[in-house]
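What you see is the complex with one protein chain gone and the rest in place.
Up next is chain A:
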Amino acid sequence: MAAPTPTAPDVTKPFDIVATYNELLRSDPDLTMPIAAIEALVLLLTHSPSSTISETLDLLEKSTTHLKKSIPNPIGLSAGTDLFQRYLITTLQRPGQLGPAGDFNAIRAHLLSNGRLFIRRAKESRDKIAAFGRGFIRDGSTVLTNGGSRVVASLLQKAADEKRFKVIYVLSPAKANDGDASPGGDVEGMETVRELRANGVPVATIPESAVAYSLGKADVVIVGAEGVVENGGIVSRMGTYQIGLLAKAMGKPFYVVAESHKFVRIYPLGQYDLPIEQHVINYQTAEDIPDGSKQQSLAHSSDVVDFTPPHLISALITDSGVLTPSAVSEELIKIWF
């Protein structure tokens, strides 16, 4: 908007959507991927000099694909970009001042302010979820959870204010043994463990290999999600699927906590049907390994995800209420049609 230069490349160069996205995620630890994506897109619109609707949509489309390509796991992100694009199109189609006939600058101002409003609301949704989810944690119960989900953390914190319960926290096997002793930021979830302990909640940390052993002591399993897919299943950090399977086998309720902006329009049929490339399973013989240690770490990087099918999930606690997995598609259809 500031300086419309004659050549297009000059305009897009100063604004790098990928860098903005990464910067946003780094600067605000509370930000989720879809929200960061939306915020980056809003920023993109403020920086871009486009003055027609189709130009805007085109720009949006291009930057979205660019962003998706340059991030290793774009599932969570695409929930945000799809939502924003959808919202934009419906706003533009609506008749009236903001419709196709209206003044484009007004439309843009409206979009930007609404985009910001959306981001603020999304952040608030965690409180809503905590309110809905509190009831699922009973006095004297034991909760098993994993990962570094911020929604789960806020739910547990809220519940700790009024209830007494114990938490079994599943941590990545490498660091779990020396639990609290490990350097804080390294292990996903260690932050939450410390905060909960500070609030007087007894927390036990276990490695992933001890889930089956410990599940007998837990009453309920609560996990976060990176994306909630159309059939009601979730895409979540590696290890969630096996917890789901074990919980099902042991008859423990398995709840997923997720904001509704994490609903993604993909329909995976199984682990290997996710729209991302993951090299979790690497077959190797001795000759294939020049320096053995490197390959190992890849499989355990925090980026890898798995898919938990809907039949393992008892309910999804979202900011639009507590949903059964089958209700997710209903919610998604409502957004999309």
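By our rule, a residue touches a chain if its C-beta (ideal position, glycine included) is under 8 Å from a C-beta of that chain, and two chains touch if they have at least 3 such contacts; residues count from 1.
In this text, contacts and distances are computed from a predicted model.
Per its UniProt entry, the chain excluded from the display bears the name "Translation initiation factor eIF2B subunit delta", taken from "Translation initiation factor eIF2B subunit delta", "NADH-ubiquinone oxidoreductase chain 5", "tRNA(adenine(34)) deaminase" or "Trafficking protein particle complex subunit". Residue-wise, the contact with the chain that is not shown comes from A:P310, picked out of A:G115, A:G133 or A:P310.
Even with one chain removed from view, chain A keeps its contact list with that chain: residues 230-232, 265, 267, 269-270, 273, 309-311, 325-326, 329-330, 333, 336-337.
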